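Heads up, one of the protein chains got dropped from this complex, but the rest are sitting where they should.
Order as written gives the chain letters A, B and C; numbering starts at 1 within each chain.
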Amino acid sequence: MDLPLNVLPAKTDGRFPGLAIGTSYAAGAGPAIQPKSPIDGAVTAEVGTASPDDVGKALEAAQQAFLKWRAVPAPRRGELVRRIGNLVRENIDDLAKLVTLEAGKIPAEAQGEIQEWVDVCDFAVGLSRQLYGLTIASERPEHELVENWRPLGPVGVISAFNFPAAVWAWNGMVGLVCGDPIVWKPSEQTPLISLACHEMVLRAAASMDDVPADVSSVVLGAADAGQALAEDPRAKLVSATGSIPMGRKVAQTVGARLGRCLLELGGNNGMIVTPSADMEMAVRAIVFSAVGTCGQRCTSLRRLIVHKNIANAMAERLKKTYATLPIGDPTKEGVLVGPLVGEAAYKQMRDSIAQAKDQGGELLCGGDRLESGAPEGGFYVEPAIVRMPAQTEVVLTETFAPLLYLLEYETFDEAIDLHNGVPQGLSSAIFTGDMREAMRFIGPAGSDCGLANVNVGTSGAEIGGAFGGEKETGGGRESGSDSWKQYMRRTTSTINHGAELPLAQGIVFGE
Amino acid sequence: MDLPLNVLPAKTDGRFPGLAIGTSYAAGAGPAIQPKSPIDGAVTAEVGTASPDDVGKALEAAQQAFLKWRAVPAPRRGELVRRIGNLVRENIDDLAKLVTLEAGKIPAEAQGEIQEWVDVCDFAVGLSRQLYGLTIASERPEHELVENWRPLGPVGVISAFNFPAAVWAWNGMVGLVCGDPIVWKPSEQTPLISLACHEMVLRAAASMDDVPADVSSVVLGAADAGQALAEDPRAKLVSATGSIPMGRKVAQTVGARLGRCLLELGGNNGMIVTPSADMEMAVRAIVFSAVGTCGQRCTSLRRLIVHKNIANAMAERLKKTYATLPIGDPTKEGVLVGPLVGEAAYKQMRDSIAQAKDQGGELLCGGDRLESGAPEGGFYVEPAIVRMPAQTEVVLTETFAPLLYLLEYETFDEAIDLHNGVPQGLSSAIFTGDMREAMRFIGPAGSDCGLANVNVGTSGAEIGGAFGGEKETGGGRESGSDSWKQYMRRTTSTINHGAELPLAQGIVFGE
Amino acid sequence: MDLPLNVLPAKTDGRFPGLAIGTSYAAGAGPAIQPKSPIDGAVTAEVGTASPDDVGKALEAAQQAFLKWRAVPAPRRGELVRRIGNLVRENIDDLAKLVTLEAGKIPAEAQGEIQEWVDVCDFAVGLSRQLYGLTIASERPEHELVENWRPLGPVGVISAFNFPAAVWAWNGMVGLVCGDPIVWKPSEQTPLISLACHEMVLRAAASMDDVPADVSSVVLGAADAGQALAEDPRAKLVSATGSIPMGRKVAQTVGARLGRCLLELGGNNGMIVTPSADMEMAVRAIVFSAVGTCGQRCTSLRRLIVHKNIANAMAERLKKTYATLPIGDPTKEGVLVGPLVGEAAYKQMRDSIAQAKDQGGELLCGGDRLESGAPEGGFYVEPAIVRMPAQTEVVLTETFAPLLYLLEYETFDEAIDLHNGVPQGLSSAIFTGDMREAMRFIGPAGSDCGLANVNVGTSGAEIGGAFGGEKETGGGRESGSDSWKQYMRRTTSTINHGAELPLAQGIVFGE
Partner (left out) sequence: MDLPLNVLPAKTDGRFPGLAIGTSYAAGAGPAIQPKSPIDGAVTAEVGTASPDDVGKALEAAQQAFLKWRAVPAPRRGELVRRIGNLVRENIDDLAKLVTLEAGKIPAEAQGEIQEWVDVCDFAVGLSRQLYGLTIASERPEHELVENWRPLGPVGVISAFNFPAAVWAWNGMVGLVCGDPIVWKPSEQTPLISLACHEMVLRAAASMDDVPADVSSVVLGAADAGQALAEDPRAKLVSATGSIPMGRKVAQTVGARLGRCLLELGGNNGMIVTPSADMEMAVRAIVFSAVGTCGQRCTSLRRLIVHKNIANAMAERLKKTYATLPIGDPTKEGVLVGPLVGEAAYKQMRDSIAQAKDQGGELLCGGDRLESGAPEGGFYVEPAIVRMPAQTEVVLTETFAPLLYLLEYETFDEAIDLHNGVPQGLSSAIFTGDMREAMRFIGPAGSDCGLANVNVGTSGAEIGGAFGGEKETGGGRESGSDSWKQYMRRTTSTINHGAELPLAQGIVFGE
């Protein structure tokens, strides 16, 4: 695949920059890296990385940019995002190509990911004339009580390989509108799309005269760069997407300095299928949720909880459908299942299947690496389904691969208990035609996840709602609804415009 | 002072219980304590304490209560809080008496604290028919997108001696309405008022037939009880009020288990007084903010930043006013300044004054312990003012006592820089007659605190606004506005009621 | 029935006052009236009435009270409402008794009506610390954009006999909290409960020192009093509940002076029952909705739209249930169906049944006046069901009596068309177990009513939601949600605190 150089910064000494602070690109003081495409294991490019020290430089530049950016009216900040959105629309094919190259997604999903960026731009532009605070009825005469939301400061974004553009876009577009510069530590797997994203911001910023370019920076690098970001008090918010152990680390590091973090960690997403479900729709949703992005979405379906009366039929149906799934090089027309990100993922999948069998599971289909029909250097696997007699230990952990556990339930309460009986809490779904079941599932004693869908799969959220999860998923919310509040600081002001000084709660002090 | 036994549970073996789980009182497995009243150093009562193990019991009971409580409609939960409010109104004198006894507050302030409880009851009752989620426009035909807020689970509350009832009331009344049982670890200094608070809940609960009594529990104890609360995953939210070091500990502990916390930590609250200020009002506000509760509010005024043209006049005026402050036994009519909580606080104040002098400060007045005119066992001090040539190190830390630093500024920008130049970010104020200064102070480049008042002192917030602060203050928000959201979990649901299964972002998968 | 004199003002010359302006009661310059109880047609009391001129006096007093009341902080206004709520709780039996006497409701429903008042008090108290306006991101540097909600002025309330207390309470409790005095023109049928309601306000007001008593007044009288209220520009809002012709009149009158009105007019409420409905629940809901308050609620069920496959079964079941309904003196234990309000209502019911038969309907049951077993002077009828072959003309109009039309449908679209094919748009319901039908019913192409319930009858709304309807129902919304905004005026303020004067939309004018 030819690199779409027109959306990328220039190389220096044959190497893409590892550090981008506004318009200033540098190799970065860290070691160079040579990420490999999941498609065929070929090196995509040589890229520099940032050292922890470089991270500090980026944050310092962001802090300086912040002092200007916070004074730019929010609708002007929205204008920047609107222009970014237009540039992204124009370059959607090239940007999607990089997502395919570095993350291995099929083009439809890669384009879908970039479309999320476009969508969140539209949303954030609208937001830029809102950012609503409240005026509140004060208990004291001639007093006003008011809450304002003000820019927070530099935001550190740590993202993972599987949504190499959208996660940053969610944070970045909203953060920019909120008045915050963004310092981004992407996955080492996906440096090029990161640089391209940054380029879009730079180009939009260059078309306006009141945007400090340093509102965007990228620090490529390994875990130590992320750690440097988490430790630095200049990063007023650290928004981290990735594994649960990574999240724990970030939470403790940021907690120790009493900073703010926004965590989107692992899911172990379940779907309940009840007897009244529209089976045709359910199967389509299961397949997209379980094998889309080769099972490597944080919202991928991992646990299918089916009523015992329809479990056998469901198993048969899924086996039949899985048997026909086109697996292979994602750039090939018609392919739906691309590669795993790399060997470790493949091993984890194999191990999990082995454990599942040990714990009583029956492998219904899949699990093997493709021997032919796909590029050799990539890890292409047949999506697997394992029917489990119970929700055993292996089912309680997230395996980041197209591995689906099939469980049975008898009563609806049992289905809910199974569903909620894992430590993660990101996405969930029910397929049912019954309004009571539907409402119970989204009710106070229903799914304990951040996302709880009805007759919609677990993956593929719209940007208008708040995205994120509970329990070990980390509790953060990104994208729509009131997620923007996390990117701002709130002041509550009582304003006395009278000539008296009454105290709250009617206290009389010394008169 | 006679104990108001009618608001307290019975003693067993001469000792008040250290563990209260709903209606079940026990000594607790921890060692007995003998807290002393700040008024005279006399032991107020012998009280049991809970062991870390007891904390687990309380949380387990809370979890069981939660399963029932979350299914009780919110307006019914509001009815519980309404009845609590009525009981508190009826018993306000006795409850205030305990606050005075254990925390040393003058009656006006003790009553004010209880009044906050009453106010937050009214607010929470109204909230119980709101708890508004959103319906959102979906991008897909025949889909609904909706956010619901559901009960979260047991809430652990850790509170400090200086607001021994109100902080719990803020968390508890809102938490109860949100469907969450409350497990409270109060200060060891103030066990009796804690037990009385719990009693009010029990009595209100007993008057209804659908309230599990275990929605309230109290675990008296030392730091290890608090630590047990912070560690336990059953405490879905840990709301902690107290010192910054304590907060760091809680943030890390809760972060390690990816739990949720709400921190209200130290302030180092400043007030800017500009030349156009109404001096009469400013002085009144300064005095109440700086010496009220003997300078032991988290919102107490600690730094006074005065324009250089009026600094001398202000210094004189304050000295004169301070000289007339009635200090002494808070139960005595007319007294405005009661005791410090104990010897350690007194030593810290003395040390800070000494350091301030070393760092160039001039002691304008105060700082001595009263030699006569106050009960002997208490630590009664003359509120102090130290005029500082610059914002030196000692000024950057919070001294929990009536010690006010006076600083000068020349330009408004300088005033803001001084003001924001400390690591804490709770409360702040400006006194000015100038609308530009007023607006700049509460604007994006103004005060970086959670509370930013105009012509109102730093202390004494109304319950209708969100209360809390930024930076090392910890970022939590309690009481009014949308603070309730922290006590609930949010689900975002996409509901498909059509016969098609369109994917978000217009993705086409395999058709 | 003995009058509960303790909740009523004193008589003068054997007559209850017809004009109450705050604490000042007078006979009123209109003719005396002698309303009759629907129970037995006996005169309940002799009562004065207000002349149009008296209405002007009440409005003038309200306007003067407004100038003070608007300056009282909203939470204090909430305290008034809280105290009213407590008085209502204490006097609920006596207040309900008056509702029964004057409107003929059975005690359970009369108490339910008073309970609505209690509920709306709780809600309004909470509201009194909210009344949230917005702060908005301005497009200009150093500008703030903010919306505040301020008290509006006197509110005229016109209410009908069937909810003689609750409608006023909805308007009044919210209006008072919003800072508006209330001038009430109740139905001539129900003067006593009106006076009692006013008394509760007076007594609560008397317990506070900052409430001008003239925030409440009652002008008993006929249509000319209502007309005077509608015409007077001092009535900043006219909230009118009643018939559609009355509403048209009010809308035109208030429109001519460019005033604001809030209309709650007739409904012609329908329920769809689909094959998957829980029949047991559906029947219970139908019966309560259709015969509760003897079919004289604005939300009473008038049209039952049943799938053809279950229509016969439904008809049989309803006939059986209707046959056992206890009809008679509402004060008698066990009675569920009390009297019509008077002879005109009875005639209208009879006429409608006759027309329905003419238009092809089959009378399934009911329609006769009771010959025995009920007080003679009252109009007690057997609730009627008429099965209609189509939605003919008579079905398109509201008959304010327990007359239910039964219609059949074949496809769901047909059901919706039938449902929406009437000019009124207040309340509606569906009974179904099917989540798609449920969601379609409440969706954009579903019920066009203000209230659209699922597995809940058409009548009996909670106070937390906005209550009201579309089309000829008049479009107003009362009670919960954001209904309060109608009782306030909004100001949008742009505040410039900089030294420049930039124009919106970037206009440059003469520089």
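Everything below uses one rule, namely that contacts are C-beta pairs under 8 Å (C-beta built on N, C-alpha and C of every residue); 3 or more make two chains touch, one makes a residue touch a chain.
Given the structure is predicted, the values throughout are model-derived calculations rather than measurements.
**Student:** Tell me which residue among B:Gln130, B:Thr473 or B:Thr494 touches the hidden chain in the full complex.
**Tutor:** That would be B:Gln130, which touches the missing chain.
**Student:** Just one of A:Asp54, A:Glu144, A:Asp180 or A:Asp232 touches the chain that is missing; which is it?
**Tutor:** The missing chain is touched by A:Glu144.
**Student:** Of the residues in chain A, which ones touch the absent chain?
**Tutor:** Residues touching the hidden chain, for chain A, are 75, 78, 82, 119, 122-130, 142, 144, 435-436, 438-440, 443, 462-464, 480, 495, 497-499.
**Student:** Please identify, in ascending order, the residues of chain B that touch the omitted chain?
**Tutor:** So the residues of chain B touching the unseen chain are 71-76, 128-141, 143-144, 146-149, 432-438, 454-455.
**Student:** Just the residue numbers, please: which parts of chain C touch the chain that's not shown?
**Tutor:** Interface residues of chain C facing the absent chain: 67, 70-71, 108-109, 111-113, 115-116, 119, 134, 136-140, 143, 145-148, 150-151, 179, 244, 247-248, 251-252, 254-258, 260, 263, 265, 278, 281, 284-285, 287-288, 292, 326, 336, 438, 442-445, 447-457, 460-467, 470-475, 477, 480-482, 489-497, 499, 501, 503-510.
In this text, only the chains that are shown with their structure count from here on.
**Student:** Which chain is most remote from chain B in terms of Cα centres?
**Tutor:** Following the centroid criterion, the farthest chain would be C.
**Student:** I'd like to verify one number: the distance from the centre of chain A to the centre of chain B, where each centre is the average of its C-alpha atoms, in whole angstrom.
**Tutor:** A distance of 35 Å separates the two centres.
**Student:** Compute the distance, rounded to whole Å, between the mean C-alpha positions of chain B and chain C.
**Tutor:** 43
**Student:** Using the touch definition from the top, which residues of chain A touch two or more other chains?
**Tutor:** Expected reply: 71, 134, 136-140, 143, 146-148, 438, 454-455.
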